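One structure follows; several queries about it will come next.
Other chains of the complex are left out, but the ones given are in their true place.
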Amino acid sequence: MIFDINIQKKLVSASRTFMLDTQVCSHQDQVILFGPSGVGKSLTIKCIAGLLTPDSGGIKIKNRVLFDKEKNINIVPQERHVGYILQNYALFPHLTIEQNVGFGLNRKGLFNTVSRDNRENIYHWLDRFQITDLARQYPGQLSGGQQQRVALARALIIEPEILLLDEPFAALDKKLRIHMREEVKELQEELKIPLMLITHDEEDIKAFSADLIEFTSLKQVPKESF
Amino acid sequence: MQSVMVPLFLSLKVAIWATLINLVLGIAFGWYLSQKRSFFRQVLDVLATLPMVLPPTVLGYYLLVLFGNQTGLSQWLETNFGFGLIFSLNGAIVAAVIVTFPLVFKPARAAFESVDEQLQQVGWVLGVSKTAVFFRVFLPLAWRGIMAGVLLGFVRALGEFGATLMVAGSIPGKTQTLSIAIYDAVQAGQDSEVNQLVLLISVVCIVVLVLAYYFSPKRA
Amino acid sequence: ATITVSAAASLKEVFQEIGQKFEQAHQGHKIDFNFGGSGSLLQQIRHGAPVDVFASADLANMQAANEGGFLQNNRQTNFVKNELVFIVPAASKLKLETLNDLQSDEVKRIAIGNPSSVPAGRYTETALKKAGLDNALKEKTVFTQNVRQALEYVANANVEAGFVYGTDAKILADKVKVVFNVDLDKPVIYPIAVIKDSKEPALAQQFVNYVLSEESRVVFDKYGFARP
């Protein structure tokens, strides 16, 4: 079993309670989550990255336990080694593209300077994603599709052990989308790391030979039942 | 001229030390308060703000009692660290820190609270340690608010005299800072000396503020 | 009517009591006191503060007021005299009997009002000069911004000795003890005067007269102020 996920989380906000209840079990190392807007795809991936702590259940990926409520295991995000792309990119606004992409290469340092060793690596990724000429820009000076590619480069450069991609190609034009899809596929196949992808794009579904997990909106429970 | 340089130098020493201490303690405290809303933290916030409501001279009086020879504190510091507070520049620095601390930590707290939490989380997921994320993401994003407070603190420390006077006294060449010298000159009706000293302290203040302006990040 | 009396800080307690008695004796009239350092009070008057009576803790400030043309008919009257006293903390075990004893190594710090602005400091400086001690004691002196600050240093035992007015020492009689009165060539004299721009000159003069009266004398005695 590569993906063995079973988590529950109650999110309470004014006048509404959302109940996340996800089961994902798969022997394949590629998994695609799809389904209507607001069913909890992004929240699920957030739990796996360690940014949201489920109320109960467990997360096991490639036999590595990331979270287990009963055994009281909860690996900190820093130790989960995931490549995670948020739906809204979340680039660091005060850093250049170069610094953004290189952020995770320096795990202890207190400065955002890019070392010479890392620079080569960073430019390699910028090249691959066709954003080399943006290296010295700030995120606020980039187009939507450019930002998305920066987010991808930043997540992939750290050689993660798991890839969690939340609609990673949504802002790209068709040609670029095909290119980036190939890049991700290649990387995944080369490193043999588990990949979890959220998408609304049928082309993605066709391109990856992934296990398809459909999220239905059934899990949303009206407030009264709590 | 020499008579002016000595108080100026003492003033700068007090203000710079106080600012450095505040830079560390104020940011740390503001950060601590911003991390979680709790009754306890709010109590700490209020307690640290309280000295500001006292007239500095009165605060100085309390510090005098606290640091003075009647409590063991002063003697203990003196014998163990050779570090006196009363009638020494150390005392002036401590007084300046207490007076300016709220000016630094309160804006810092507000600035930290306004930073998008998601960005720090992204930093963690990228495998970067909490400390490093603090220095590389949180601090720069909150820098504007922090700097506002730090500058206020510096200027106030430069001008502080009520509490300082009480604790450190006014010993020419040793604890007589520029602001105490100004006060003395005003009291003595030495108009031209007053103007000279005020000009001097204003120039120092202006230089620091302008430097800070040029080193502050431009708006994105 | 109401008049404003600007009076030196050291007169606070005694003037408040006299003011109350005056108000009782002159029904319908009220006195607002404004206490502060004599120098500050003079500055306020110079810049047009609506003051009717000025009572200074020294002759110099009153002199300046007179020269500035702020006194009615250029008239001022001395009303009390204070003593300069040498004090030590109540618990002090040092044997100090004359000014010369201040040179002892056991005396590390002496609190003195800043001579450039505090009258008490000026008097002290003169006395020390006369005794030929001013240079010898230079290293030990802590200048204070007013007399009361010197008093506090002594009361809290942060200095071994200090010079204050007799009336000040009386306030904290439980914390400081007076060793001796310092001999002065020029005595510590407090003058009082009606201000020229007073809108109630008659009432102001009445108050000045009351301060000079025998009725007030009793109160001054109680607080330790001598006759001029």
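As written, the chains take the letters A, B and C, and residue 1 is the first residue of each chain.
Note that contacts are C-beta pairs under 8 Å (C-beta built on N, C-alpha and C of every residue); 3 or more make two chains touch, one makes a residue touch a chain.
Everything numeric here is computed off the predicted structure, so don't read it as measured data.
A.B. asks: How many of each chain type make up the complete complex?
C.D. replies: When all copies are included, the complex reads A x2, B x2, C x1.
The working rule: only the chains that are shown with their structure count from here on.
A.B. asks: With chains as vertices joined when they touch, what's the shape: line, ring, star, complete or other?
C.D. replies: It is a line, because the chains touch in a row without closing up.
A.B. asks: Using mean Cα positions, find the chain sitting nearest the overall protein centre.
C.D. replies: The chain sitting closest to the overall C-alpha centre is B.
A.B. asks: Report the inter-chain centroid distance for chain A and chain C in whole angstrom, where each centroid is the mean of the CA atoms.
C.D. replies: Spacing between the chain centres: roughly 78 Å.
A.B. asks: Going through chain B residue by residue, note those that touch at least 2 other chains and give them in order.
C.D. replies: none
A.B. asks: Using the touch rule from the top, collect the residues of chain A that touch chain B in their complex.
C.D. replies: Touch residues, chain A against chain B: 49-51, 76-82, 84, 86, 90, 92-94, 103-104, 106-112, 138, 140, 154-155, 158.
A.B. asks: Going by the contact rule set out above, which residues of chain B touch chain C in the complex?
C.D. replies: 61, 64-65, 68-70, 86-87, 165-166, 169-172, 176, 183-185, 187-190
A.B. asks: Which chain C residues qualify as touching chain B in the complex?
C.D. replies: Residues 37, 39-40, 64, 109, 114, 116-118, 141-145, 149, 152-153, 156-158.
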